[in-house]
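Take a look at the structure set out below.
Apart from one protein chain that is not included, each protein chain of the complex appears where it belongs.
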Amino acid sequence: MKPRKTGRGPATEPRASARGHTPRASGKRPTTTTSTTTTTLVELVVNGAKVEVPVEATDRLLDVLRGPLGLTGTKEGCGAGECGACTVLVDGRAVNACLYPAREIEGRAVTTIEGLGEPSGALSDVQQAFVERGAIQCGFCSPGMILAATALLAEHPEPTDEQIRDGLVGNLCRCTGYVQIVEAVRTAAARRAGGGTR
Amino acid sequence: MTARRHIGKATPRPDGPDKAAGRALYIHDLARPGMLYGKVKFSEHAHARIRSIDTAAAERVRGVRAVLTARNTPELRFGFLRDNLVLKRDKVRQFRDEVAAVAAVDPEAAAEAVDRIRVEYEPLAGVFTPEEALRDGAPLVHEADPQGRPRRDNRVPLRFHHESGDLAAAERASRHVVEGTFSTPRIQQGCMGTAGCIAEFDRRGHLTIWAKTQIPFLAQRDFTRFLADLGLGERDVRVIVPTLGGAFGSGLDTHAYEYLAILLAWKAGRAVKIVYTREEEFACLSPRQCTVTRIAQGCDAEGRLTFRRVDVLQDNGAYTSWGATYPSVMMVPVTSLYRVPAVHFDAQIVYTNNTYCQAMRGYGNPEVNWAIESNLDDLAHAAGIDPLEVRLRNCNEPGEVTPMGLKVGTCGLRECLERTAARLDWPARRAGPSKPVAGVGTGKRRGLGLASLCHVGGSGRIYRSDASGVVLRLDDFGFVHAHYGGVEMGQGLHSVLTLAVAEALGVRPEKVIVGPTDTAHCPWDVGTHASRGAFMACTAVLRAADELRRRIFELARAAYPAEAEAALARHRRRDPEYRPPDFDVAEAARSGTFELQDGFLFLREAPPEPWLRVELARFLRAVHFREGGEMLSAESFVDPPTQLPDFERGFGNLSAAYAYGTQGAEVEVDEETGEVRVLRLVAVHDVGAVLNPQTLAGQMYGALAQGLGYALYEEVLSERGRILNPDFRDYKLPTAHELGMPIELEFVEPDEPAGPFGAKGVGESGLVPTAPAIANAIHDAVGVRLYDLPLRPERVLEALRKRRV
Partner (left out) sequence: MTRAAAGVPRCAPRGKRGAVATSGFAYHRPTTLREAWRLLAEHPGAALLAGGTDLLVRIRARELQPSAVVSLRSIPELAGAAAERGGGLRLGAATPVADLLRRATVVRRYPLLAQALRVMASPQIRNVATLGGNLCNASPCADTAPPLLAYEARVELRSARGRRELPLEEFFRGPGTTARRASEILTAVRLPAPPPGARVLFHKQRRVHLDLALASVAVLLRLQGTTCRRARLAAGSVGPTPLRLRAVERFLEGRILTEEVAVEAGRLAATAVSPITDLRSTADWRRRIVEVRVRRALVELAGLERAGGAP
């Protein structure tokens, strides 16, 4: 499948449209707020690059990613750690970005969906398997699901079906019934093991 | 006909890579310059008079740009019966009623302002069940109708009724009659992406709204009317649908939050975005309708159905959505699932002070299928005939016309039943009594059950138009740009649209680009509902592609020879020794038959020389960049041969084709705890021809998961109108583990003449019979009949206790 748009800049890039009318992705929120706030600058590594971002006490990692960093691939599905749509990796481990205090991200390495795959735009093996196996429908759960699967495969390179389901239990999907998602994870695992497709 | 090159082959979807990469943009990801954030103040009572609303403190919050209440806004109505107000003026009728709305520079300021709005209420007695609401002297949810005429009771003025055959005589003549009352709960559509929109006026006063909708054009109509009501006539409304994040029926109506975003945008002169939190999605977006169905069915000594009587009571909630018309679809299975000579159907839709309900996948069909298929098993037991056998004896057949006047084209129901039974090893397994599971004190028994469905499979006319259109535009590079007004909500519409264009036109799928759904660019479409997306898109594509091919071949008569000669010249530069065959290209082009395949234009009779296969892109440039040049595009607009039924009489051929299917389940019931474990699911569906096996399987698995949730886990709980479980903590969606049982899918593929490539619509079928199949398996295992969904262990255990008494 030929990618429609090349380049992998942040999702904040404005996109062309006939009427110049397509909204840009949400960037940094306007800073006028209701009460006096002081922000702390927090340094972290996001998808391999060191960044410094202003953080408020109530901010979650999710707010930092989707706000100032413009990484809207991380989705907010519930804001309570119950759906997994905001799953990202912190130092290689899957966490809910909606539960992670932004202040605690200082000095840590975060991988978001934008950080998977190659800078050239090639998808990671897990992303590729999701695409090939029909594991994506509306796609809202997909970034979190793919990151959860990525963490799962790092821990269990040759997972049983039970382990796959355990690894994905924190990620809800309303579209797929999970069947093709589990197949995709199996496929990615089999390919890593050198077994080709399965 | 040549073999199909793309249709029918498992193909990954075109929107997959961007979604996998996190690059797809949902409403949550979009922003406009200077955009404000809107927030709604919802009612704190199920039924109360509004005494006063004080917004002074809210207006003082820094960053607030607009505060709206009914006090500073004209009375603006919306909804299927226009019984809903965008901002409530005198009273609130449900907990989620909109009493005020705020726009501010950031979400925090908007939230704070909403918190500071003080509303004084005078609580009123409410009605929270249809039965309560129908009692004499019950408090009225609406004292007057939208025209201001007083109402006498809480009945919603929508009538759905059907009578056929001589019911009384049939009932008397029945050897066996079984009755039952079955209920279904409110269900959350459970979109992973919550509801939201962005509204913005340009400086000419035209409105653009990015809306999470399944009905961009009916929404455009609603919003246009709304602007007119607001005194803003003659404005263009453009609806753009972002990547959707799931819909499942929640996008079949326009919603108060959309009107509020428009009002706030108008008032503030800036774009306004409203996105629901998950809690708001649960508590303030309409769930699936909640029903109680009384049913009786009878049969003769041989198990042939004699009559079916179905009365549905539907809890509408406080306002009326499109989803109130569930009975229009209920009529399909009630009159036409299995052959029934005499049918009575009536639906009573009742206002209550509960959250108002709307559409969800299946649209009434699962609600009555639950009753029909559960009750039919009981009838089979009463008659002493195997439940499979009863279904086979009453099976629908191709070509029949049903009591509702449905003209059944192809019908694979018999095969669905037989194959499901074969997979379950039904005859052998059902022969004896249910088998306890080995082990001391396990108290577990296993059983098998099945249930079938029929549903609209060839669009469905529930509106004056049932149309869809497509524009196919060829560019200079051989790409085909398809603009379709229906909505890709995850189901794979763009996948089949791509394959259909490739197949019908003769290009590679990689060269097909499906544009965004945008009322400014796409032909009118009634909406993506009733399993009609793929059916209508492919039908429209077939017509447009046909026209394009005709025009390409027409132009080719004159333009092809020069392109072939140029290709020959290029070929000769690479291979100077090359000797072309003796073939008069110009002559062949004048009289021969052209073909377009995989993006190459050629003459069917021509020798297989590669240079005679002209690249479509070169050909398109040749006919474009010349005097009197031409660019090729085609638009088709298809209104299918469906009838808008007379719903008060319950008659009319709603759809151009009908989909069937049977599902089977094997369950294990723990008699000590009431827990039900589904060990296996079988789904055999008549889908017509398969368009893309991969997306079809995705639709079926996903629907089965929703069917499983409907059967066992899901329910929006409420107490006197207040939603008690507005989160995934207490509203349980199945996880990957719950779908860990073996699931077998099989497709029966009659070539449906009304369908594009022989296909039927099947987006909803998969969740319709899951619950009764499971309940029938429970009955097989432990001998209890369950009447209320979901089949929670507490309920199953209660039923088991009663059985023992």
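Note that the chains take the letters A and B in the order they are written out, and that residue 1 is the start of every chain.
Definition applied: a residue touches a chain if its C-beta (ideal position, glycine included) is under 8 Å from a C-beta of that chain, and two chains touch if they have at least 3 such contacts.
Here the structure is a predicted model, which means the values were calculated and not measured.
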item	value
In the full complex, displayed partners of the excluded chain	A, B
Contact with the hidden chain (one of B:129, B:597, B:633 or B:673)	B:673
Residue ranges of chain A at the interface with the undisplayed chain	33-43, 45-48, 56-58, 60, 79-82, 84, 87, 89-96, 98-101, 103-104, 106-111, 115-116, 124, 148, 150-152, 154, 165-167, 169-172
Touching residues (missing chain, whole complex) on chain B	108, 438-443, 672-674, 713, 717, 724-725, 729-730, 732-738, 792-794, 797
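Going forward, only the chains that are shown with their structure count from here on.
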item	value
Euclidean distance of C-alpha centroids - chain A vs chain B, Å	28
Residues of chain A defined as touching chain B within the complex	1-4, 11, 18-19, 21-27, 29-30, 32-34, 66, 71-80, 82-83, 85, 112-114, 116-117, 123, 127-128, 130-134, 136-143, 146, 161-162, 164-166, 168-169, 171-182
Of chain B, residues touching chain A in the complex	10, 12-26, 28-33, 35, 61-63, 105-109, 112, 189-194, 198, 208, 210, 238, 240, 243-246, 248, 271, 277-278, 489-492, 510, 513, 520-521, 694-695, 697-698, 701-706, 727-729, 733-737, 739-740, 743
